[in-house]
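Only one protein chain is missing; all other protein chains are in place.
What follows is chain A.
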Amino acid sequence: MTDAISVSGLTKAFGSARALDGLDLTVRTGETHGFLGPNGAGKSTTIRVLLGLLRADGGRARLLGEDPWTRATSLHRRLAYVPGDVTLWPGLTGGEVIDLLGGLRGGLDRARRRELLERFHLDPRKRARAYSKGDRQKVALVAALSGDAELLILDEPTSGLDPLMEEVFRETLREELRRGDRTVLLSSHILSEVEALCDRVTIVRDGRTVETGTLADLRHLTRTSVQADLAGPPHGLAALPGVHDVRVHGGRVVFDADAPALDAALRCLAEAGVRGLVSRPPSLEELFLRHYSHTTEAAGAVGSAGAAR
């Protein structure tokens, strides 16, 4: 199977600032790929290179098997794009913008358009200047989803949508994916969204890929959080290699464990007598913290990651 997107060693500098510094990204045909990173990590720059709007300084980029700079126009017939910060022409109505973009892409499905407008509760007769940020985002989403593109490039598509509309977006995208012939690149810093929708993820930081794989692959690399109610004290737990941050409050113990250390840790708990046990896989938030807490330690970074959302 060919890859829908294949990027390797991509570099791009704006003046002295290096936006991309050897970024790698592979999206397989038919998959939904999460493209994760904090603001300024190079997600949008990568997407602009893939759209042929920017010319990479170095590295290799292939979109649907072709060069995105020289073959931009023919490639654009096969994709739909939702920018992260949607700006519209203030004097045009939402309906006009959807049809303008649809017309340029070679037509859209009128029934699908009507259905999406209804689902997203978007009034297509309002002028763009009267739309909220979320409404503008909806216009771009309806325009992209009512076409028939084989590749969807979505740059933070739910920024500005309320939780209810976020759910509508997820449901709609899942339906699209059920058709099975669509590839999606979903850039985001909303981790739950990527968790809910994506097969594989690529995490980038400072213009470089730091991790890529399925969610299961990445979880395998990280710690599991365990909370247990015990009959007696857990002797020797804190001393086990690969067990971190052990806190004991009365009969309750909370700790994190690396995957290879789980076996020994659970044995230790069992010896003390387990009355209740909660363990959960690390959320993407925690994965994120691991990759972006190089300046602050985990405790401080929890707050800032929450604020970044």
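By definition in this document, a residue touches a chain if its C-beta (ideal position, glycine included) is under 8 Å from a C-beta of that chain, and two chains touch if they have at least 3 such contacts; residues count from 1.
The rule is short, and it goes like this: contacts and distances are computed from a predicted model.
UniProt lists the omitted chain of the complex under the protein name "ABC-2 type transport system permease protein" (options: "ABC-2 type transport system permease protein", "Aldehyde dehydrogenase", "Na(+)/H(+) antiporter subunit D" or "1,2-phenylacetyl-CoA epoxidase subunit PaaD"). Here one chain is not drawn; of A:Leu51, A:Leu141 or A:Leu237, the residue touching it is A:Leu51.
Only one of A:Thr32, A:Thr46, A:Thr93 or A:Ser187 touches the absent chain when the whole complex is considered: A:Thr93. Among A:Gly40, A:Gly65 or A:Gly106, the one in contact with the hidden chain is A:Gly106.
In the full complex, chain A touches the omitted chain through residues 48, 51-55, 72-74, 76-77, 79-81, 83, 85-89, 91-93, 95-96, 98-101, 103-107, 110, 123-127, 129-130, 140, 153.
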